[in-house]
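Pasting a structure here, questions to come.
Only one protein chain is missing from this complex, and each of the others stays in its spot.
Naming follows writing order (A, B and C), and every chain is counted from residue 1.
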Amino acid sequence: MPKPLNIGMIGYGFMGRAHSNAYTKVNHFFDLEYRPVLKAVCARDEAKAKEFAATWGYESVETDWRKLLERKDVDAVDICTPNNLHKEIAIAAAEAGKTILCEKPLAMNTAEGEEMCRAVEQAGVPNIVWYNYRRVPAVTLAKQLIDEGRLGRIFHFRANFLQDWTISSDLPQGGAALWRLDAAAAGSGVTGDLLAHCIDTALWLNGGIHDVTAMTETFIKERKHNLTGKVEKVGIDDACAFLCHFENGSLGLFESTRYARGHKALYTFEINGENASIRWDLHDLHRLEYYDHRDDGVVRGWRSIHVTDGEHPYMKHWWVPGLAIGYEHSFVHQVADFLAGLAAGKPVSPTFRDALETQKVCDAVLDSAKGRNWQKVGG
Amino acid sequence: MPKPLNIGMIGYGFMGRAHSNAYTKVNHFFDLEYRPVLKAVCARDEAKAKEFAATWGYESVETDWRKLLERKDVDAVDICTPNNLHKEIAIAAAEAGKTILCEKPLAMNTAEGEEMCRAVEQAGVPNIVWYNYRRVPAVTLAKQLIDEGRLGRIFHFRANFLQDWTISSDLPQGGAALWRLDAAAAGSGVTGDLLAHCIDTALWLNGGIHDVTAMTETFIKERKHNLTGKVEKVGIDDACAFLCHFENGSLGLFESTRYARGHKALYTFEINGENASIRWDLHDLHRLEYYDHRDDGVVRGWRSIHVTDGEHPYMKHWWVPGLAIGYEHSFVHQVADFLAGLAAGKPVSPTFRDALETQKVCDAVLDSAKGRNWQKVGG
Amino acid sequence: MPKPLNIGMIGYGFMGRAHSNAYTKVNHFFDLEYRPVLKAVCARDEAKAKEFAATWGYESVETDWRKLLERKDVDAVDICTPNNLHKEIAIAAAEAGKTILCEKPLAMNTAEGEEMCRAVEQAGVPNIVWYNYRRVPAVTLAKQLIDEGRLGRIFHFRANFLQDWTISSDLPQGGAALWRLDAAAAGSGVTGDLLAHCIDTALWLNGGIHDVTAMTETFIKERKHNLTGKVEKVGIDDACAFLCHFENGSLGLFESTRYARGHKALYTFEINGENASIRWDLHDLHRLEYYDHRDDGVVRGWRSIHVTDGEHPYMKHWWVPGLAIGYEHSFVHQVADFLAGLAAGKPVSPTFRDALETQKVCDAVLDSAKGRNWQKVGG
Partner (left out) sequence: MPKPLNIGMIGYGFMGRAHSNAYTKVNHFFDLEYRPVLKAVCARDEAKAKEFAATWGYESVETDWRKLLERKDVDAVDICTPNNLHKEIAIAAAEAGKTILCEKPLAMNTAEGEEMCRAVEQAGVPNIVWYNYRRVPAVTLAKQLIDEGRLGRIFHFRANFLQDWTISSDLPQGGAALWRLDAAAAGSGVTGDLLAHCIDTALWLNGGIHDVTAMTETFIKERKHNLTGKVEKVGIDDACAFLCHFENGSLGLFESTRYARGHKALYTFEINGENASIRWDLHDLHRLEYYDHRDDGVVRGWRSIHVTDGEHPYMKHWWVPGLAIGYEHSFVHQVADFLAGLAAGKPVSPTFRDALETQKVCDAVLDSAKGRNWQKVGG
């Protein structure tokens, strides 16, 4: 019988649901030494917190996150707030000795992120950041193929994350579901929200980034602000693109926008090696495209791998070949890996420290866009 | 607070997991008057039943399904046994006044199915059959587009269900996970297992089938039987194809096999109407292809609809546009609809009676293949 | 310097253009001992014949095909007339000692075809039928992969040819460009026009067909006839589908229609073998899909082969990898192969005799549809 890990969830929005779903499902499909127990959910709006608790089965409700951190019956804190609260909560949680699962991006910027890293490392608490896409089976398979050396020397990495949900100028900024459009709450626009995912995956698959040249754009300059009721200047980047050199000598090309009509959440990456290439696309997340130059010449071609076999990463825990899982399962996998790490006493990637590297690239990108020059990452 | 519906599950295999997952998830995502409670699981092997109960949170275990039916604290019985037990259990469950959720195909043949229909109708118990693919959002959307009259007069319906998992002659037949290869337990091979899905969807989307001409084949004539340990004649159909006339005057083409190398679970259908056409494919279940001849000529083309928007069937209950759900969600939707039907006091399709129509087509197909002639359905 | 082969073309329609293009291009791309010389074009309408001659560079014009056959300066006759004239012209041409290139289908029926075969064989004249799709490079590659034994035992062959251009009931039948809708000129509808292509390829790739069960349908029962000006009964099949057993034990499924909204000329085939599978599609004719089960498990997938490399069939004669050729090139390849055969004194497939086999299957299919029973091919 697995041991309980008592969860205290802070926030009840989209990510609160995605994580809660993962906690409630994980032991049905994975054989683990720990099982998450939904001990408490915390939100300033008590009625909403109670409703969320009832839906998901949280045992109790808090309206002040400091109270939550004081509770002895909470082992782990899951931070699902807007970005501007990550630092304060995470540091307090570390000081309270709590295990921490923090939504991405880690922080508003590198400086904040470094404080957070120091706090969790000093406290010695297990920590992880929810860069969930690493654990889509096709993406994990990509990592496995790269680690096996199948690609050879890498020449190119390209990724983008394209959405189209903010094209209307009638869409307001700020508050509740729209905090991602409010620079004060989000820190940046697509850079922290979308590109951060691309960067996390890139660093994991292709190693460090040395330098970048970037451009950002805010297409709609003013929007009504939900918190003030007034039309205000938009402070976030609507689109961001950058070129870079990876430390392994390969070239990178990244782009993100919320103005790419026709794309809902098209996160794609492609990596070209001397011997083989790989590409993936969130809109068909159960497939990995793979091209191997060592195949017999007349039958060489891009293979569309339907990543649903028992021998594919994570898939033996689910259904049978051909039957796809979806977006939410990436969170289940992260919880499963994290709980296995807890049992083994080992950190599970991406830790705060891993996520800090992504933050550094984001900062270099935003600096480069502002300064219209090349920027060294971390530099 | 939703009212409990106490579930007694019979069987613990693949479908036992798929249904249990649906029961445990449904109230997290759907606002319903009922919530399933996992009261008991029943299986002859007590150890396995206990393990399953522990994993999924069933409160108790039974080893005799008759005992389960006697329990007052069980409201609904879920039949996940091999096909040859459906009839006996379902009739007893109806007599015991239980709500019944029965795996597909309904029965070993039409005669059995008719007995079952009479039993549930006489007892007046709510009943449904797990033809889950109707509730993949893209398939439900297809139904909606057809009901809106977008296709006009229908000319063609074609469907197939292609797998490749039984090509090896070393694979034995019968017992546990391989009962689908044993004619005594399954009744038929791909006809009841795979084509039944295609037929259920076809009848739902395109109405009744008038007559059929079919062929079946058993490619591997003998396999070791797990229950006897001996090499025995294979009694099931490895492949089955048929042509048919629908009652609306359109032509049908159906095929199913477990010998289509390269296809894991490729269930596809296409319907061609005077004005528009639709096609779908289980390997990319989150997409629906749609062609509308009324589009402006130079930009006419097949549209690939990523069925993940809030206005698409069922999708407002899940994530945000672009983020896919998977196979398992079709069962969640079926439970959600069934519970809503219970609350409203209305039958939810496919009932036993609906599923009987599929059984009739399967029987006509098998008769036609045997007799090498056209067979009238239900005739 | 290649020797001239003087061509006498009968007909000036769609196929007259496709063949003339092949004759004028072939020596630019293929190094051959023969070169076609456009000696004469023959058509009843002299003005149209003259216009065609001017466009394509035919040296002269005839209005009576018997005159054309009498000409000493014509070596080879290309029959591009409606089907009902093939037999008479071909037999006369054989008797005149002409080399013959005949449009498909060979004849109105098997009996006619047999007469034609006897005539060319008795006369000993080189002969070929324009089943051009065999020489799309991707299709030729499929043949090569099968001949190398890559697929192993074959289980399934399925093909269809779907169009949508006759859905409007306002479309008349008969005369000029619409002779394909006129049973008197065409013999049959989609069976001889479209399915004949599928059958030719199938026999070439997968061997003989043993027996068939078929259905045909005429969706629009009456259309205005261009030759009479009156609304008349439609005599052709608008759609035809059949199931069959191949002599190698595999199962076949074929379908053709001109009522599949959204498909312009979607000719597809797929073949499933024990070890590998292949599929192809005329709408993307430069690609071949290939699945090989012997690939390493985790990276197994359907490969999309872009058939444009120098080592692919015919492609070294064209451009560079990645640059596609189109529909018309299949005719150029057929001419190139035919001229090489002439030089070598060898027959080039599909000869009249080869094409007769397709005719036999077509006849069995039409008989089966009429009799609603299984028909043995050639029986």
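What to note about this one:
Convention: a residue touches a chain if its C-beta (ideal position, glycine included) is under 8 Å from a C-beta of that chain, and two chains touch if they have at least 3 such contacts.
Small disclaimer: the values here were computed from a predicted structure and weren't measured.
Looking at the complex as a whole, the chain kept out of the display touches A, B, C. Note on the undisplayed chain: of the listed residues A:116, A:241, A:265 or A:285, the one touching it is A:241.
The residue from B:10, B:76 or B:141 that touches the chain not shown here is B:141.
Although one chain is not drawn, the whole complex shows that of C:117, C:214 or C:285 it is C:285 that touches it. Among A:158, A:224 or A:317, only A:158 touches the chain that is left out of the view. Although one chain is not drawn, the whole complex shows that of A:229, A:262 or A:345 it is A:262 that touches it.
Listed by residue number, the positions of chain C touching the unshown chain are 1, 14, 17-18, 20-21, 24-25, 27-28, 54-56, 163, 165, 263-266, 282-286, 306, 308-309, 318-329. Even with one chain removed from view, chain B keeps its contact list with that chain: residues 141, 144-145, 288, 290, 292, 295, 297-306, 309, 311-312.
The set of chain A residues touching the chain not shown comprises 155-156, 158, 162, 164, 167, 213-215, 217, 219, 239, 241-243, 245, 249, 251, 253, 255, 257, 259-263, 272-277, 291, 293, 302, 372-374.
One rule holds in what follows: only the chains that are shown with their structure count from here on.
Central chain (C-alpha centroid nearest the global protein C-alpha centroid): B.
Note on chain placement: the centre of chain A and the centre of chain B lie 36 Å apart, centres being C-alpha means. Centres computed as Cα averages put chain A at a distance of 55 Å from chain C. Between chain B and chain C, the centres computed from C-alpha atoms are 42 Å apart.
Shared interface positions of chain A, defined as residues touching 2 or more other chains, are 306, 309.
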